[in-house]
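Apart from one protein chain that is not included, each protein chain of the complex appears where it belongs.
Chain nomenclature is as follows: A, B and C, assigned in order of appearance, with residue numbering initiated at 1 for each chain independently.
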Amino acid sequence: MNMEGILALTGWGGLRWVGPVELFERGPVWLRDWAVGWLPEGAKVWAEGLIPAVAVLAVFGLLFGLATVAERKLLGRIQNRPGPNRVGPYGWLQFAADGVKMLTKEDVVPRSADRVLHFLAPIVMLAPVALSLAVIPYGRDLVAADPRCGLLFFFAVGSAAEVAAFMAGWSSRNKYSLLGAMRAIAQMISYELPLVLSALTVVMMAGSLSLVEIVEAQSGYWWGVIPRWHVMTPWGLAGLLLFMAAAAAASNRAPFDLPEGESEIIGGFMTEYSGFKYAIFFMGEYFGMFAVSGLAVTLFLGGWQAPLAVLEAAPSYGWFFLKLGVMIAWFIWVRGTLPRLRVDHLLNFGWKYLLPLGALNLLVAMVWRGLGGWAFPGAGAVRWLACLAMIGLPAILWGRLLMRSRGWGPRVYRYAS
Amino acid sequence: MESDLRSELSRQGVMIVSLEALYNWGRSNSLWPLGFGLACCAIEMMAASMARFDLARFGAEVFRPSPRQADLMIVAGTVTKKMAPQVVRLYNQMPEPKYVMAMGACAISGGPFKQGYNVLKGIDRYLPVDVHVPGCPPRPEALIEGLMALQRRIMRQRLTGPERPRHLQAGEASELPVPTLGARDIEPPYHAAVWRPPRVARAS
Amino acid sequence: MLRRLVHCALCWTLSMAGVAGLYILAGAEFLGLAQLIVYVGAVAILIVFAILLTQRRELLSIERLTAGSWVTGVAVAGLVAGCLWIGLAYTRGLGGAGGASGGPALETRELGELLMGRYVVAFEVAGLVLTVALIGAVILALPFEQPREASGRRADRPAAGEGWDARRQGGQGA
Partner (left out) sequence: MIDRGGSRRDECEAGGEDAGRLEVSMGPQHPSTHGVFRMDVVLEGETVVRLKPVFGYLHRNHEKIAEQTTYLGSMPYTDRLDYFCSLTSNWAYALAVEKLAGLAVPERAEYLRVITAELTRLQNHACQMGFMLQDLGAMGTPMMYAFREREKILDLFESLTGSRMMCNYMRFGGCRADAPAGWIEAARGVVGDFPRFLDEYEALLATNEIVMARTQGVGVLPRDLAINASASGPVLRASGVGYDIRKTDRYGVYDRFDFRVPVGDHGDCYDRFMLRLLEMRESVKILEAALEQIPAGPVIDGKVKLRNFKPRAGEAYGRIEGPKGEIGFYLISDGSASPYRYRVRPPSLINLTALEEMCLGQKVADVVVILGSIDIVLGEVDR
């Protein structure tokens, strides 16, 4: 590459020579500033809000389409089959065909349904989830909004999804829908607590509710090699696992997909939705998955930080979306592997397992900070292992105990004489 | 658009996609079947969606349990007179555009069970069947061929003119009447709108 | 008018979300978001659940408002609006909107320090009361002890409806 770089538009339409690294890294910000620069003074404040919003929605809209195809292809891979491969190159345009069909499909509203709520539910589902995408930092200086309480904002707007699920289930006037809505609410309420609790550990350690600051708290490397991501600490590792378990439940993904448990209650609260409304629900669910995955990346996996110092040349948002892709693949993998829980197991798992462990993890984080003062040789390793044992052993033992108390376990069979 | 103009344009590197072609492309490549098995053929229908045959290649592996989200009803198996009303009701619950595939001899004509008192002699008496897939049961390959035939048929459809699909015709009823179990038999024996008894030409 | 209780509950949720928006506009971000979590996420759902599980059908729809209640409603609304007007008129002198720009809102950290420092007793007492309420709710919700084999066999099972009624009466008596 030409070391002199490229003539690029920076800031308010100004031109200067920049290197390729800086171009890719700063490109999106310059583009925004350049676009805003053209506008009259009064419109600037609107445009500065609107442009990131449109960009986030466009990027995640495309990601939604690709993720549906990726999910079907990856599930196919898990199941010894090719998956969609006829529409477009290697089947990657499958989502476009599905989209065209969904858009043109007839919209059926049951005769006895509550029309207003039936219409509003998908919107109430999608809008808050899209809002929660706003506070996630996608790259260096790439965040749509950075409120002081970013994390709180994320959970606050996310709580509207419960209302949406209820509206959908109740307004459809279908018994399966109602059952699905009840399940959805019970599940979302129960799992919000462990979700917040595992995120709280990070807040405590980073000392901020702002997601941008949380990412910045994870910059740097130990011994120049191991990134200072939270997942590299015992409490961060446990926190990530707890967070992902709770996140799968909060976004209705398998094995916690009870609200739409197909084999039991048809489509749950979405049973009576067709065409584009159904697509919006679907989209809301995927956006929810992206949002919690993005939050997990931000909280535990260092956000947009590169894993190695030499790799910082790649644009920061590239790292973010790579990590996001890994998280989504994890979700798909779990979906292709595990059966579904029952509703009482689900609540037990949330309240009796995730919640105590989340609280314990908070304690572990405190101990981790308390042991930071040790200075003898090998102190780091001892501190690491001690904290890991403090969360790991109770997790295993408590899980065994819970299984044992119900009498669940492998069995030995006899043969008739 | 004139076909020669279109080919000329594509030679010049201009891709022209009409709304009609886009619509047909979308709905033919995203045929989500209703997860709905009646009898033996349902097993072969499942086998078609399984690893060896993989209906997913055509984007059709999304078996939706709710008729509201399904596009294609594969009537896979024997329709009894007790089941026929539910089949028609399910069809009514599906949103347009929707397609029906009669899979197997039983769904087409009653098949080996035709002489039974409780067996419907073909689902096309009540539903407008788009594709018949014969066999007892048809092999999964046959089902895939049926699906591809349906896709070709959708791709060929013009959205205007007298040949336009059923759901775009203004006078067409959106719901078919559901047959009921009468005093002696299922009533009516067929819907005149979708089926007419075959007229046998006799030499006078 | 809204005759159905669920609609009323959802409208109430909407107004709570609006209140949260007001808090945020006034610069109290933390309070607004907490309001959203607590009222929209939890309390609204509780209310909706309570409505759904209400046994009495006649409670579920509200009678159409008669002319008299119309008058009362309008009078109450006018009274509230008047009070607000007076309040606003007095505070206008305090110099512009408190707004996000130079707001007097507390930082989250300060809020935490106040709760854990100056008002710690009140905070803890409130927490204790809520915990007692939680434990009470759990006890109320616990199923009554029934013979273990009741679930499996039809013959041993209480006749249809018996178990349910007994539980309901017990719940009301407790």
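Quick note on the criterion: contacts are C-beta pairs under 8 Å (C-beta built on N, C-alpha and C of every residue); 3 or more make two chains touch, one makes a residue touch a chain.
What you are looking at is a predicted structure, and each value in this text was computed from that prediction instead of being measured.
> Looking at A:V202, A:A254 or A:L295, which makes contact with the chain not pictured?
A:A254
> Residues of subunit B in contact with the chain that isn't shown?
Subunit B touches the missing chain through residues 34-40, 42-44, 46-47, 50-52, 63, 65, 67, 77-78, 80, 82-83, 86, 90, 112-113, 115-119, 136-137, 139.
> For subunit A, which residues lie in contact with the unshown chain of the complex?
75, 78-81, 112, 114, 173, 175-176, 178-179, 183, 254-255, 257-258, 261-266, 335-345, 403, 406-411, 413-417
Here is the rule we use: only the chains that are shown with their structure count from here on.
> Does the chain-touch network form a line, ring, star, complete graph or other?
Shape = line; chains linked end to end, path left open.
> Quick one: subunit A and subunit C, Cα centre-to-centre, how many Å?
29
> Cα centroid separation between subunit A and subunit B, in whole Å?
It comes to 39 Å between the two C-alpha centres.
> Can you give the whole-Å distance between the Cα centres of subunit B and subunit C?
51
> Write out the stretch or stretches of subunit C touching subunit A in their complex.
Where subunit C meets subunit A, its residues are 6-7, 10, 13, 17, 20, 29-30, 33-34, 36-37, 40-42, 44-45, 48-49, 52, 107-108.
> For subunit B, which residues count as touching subunit A in their complex?
22-23, 25-30, 50-52, 54, 56-59, 61, 64-66, 68-69, 71, 93, 95-97, 167
> Provide the residue numbers of subunit A that touch subunit C in the complex, in ascending order.
117, 147-149, 152-153, 155-157, 159-160, 162-163, 166-167, 170, 182, 185, 189, 192, 209
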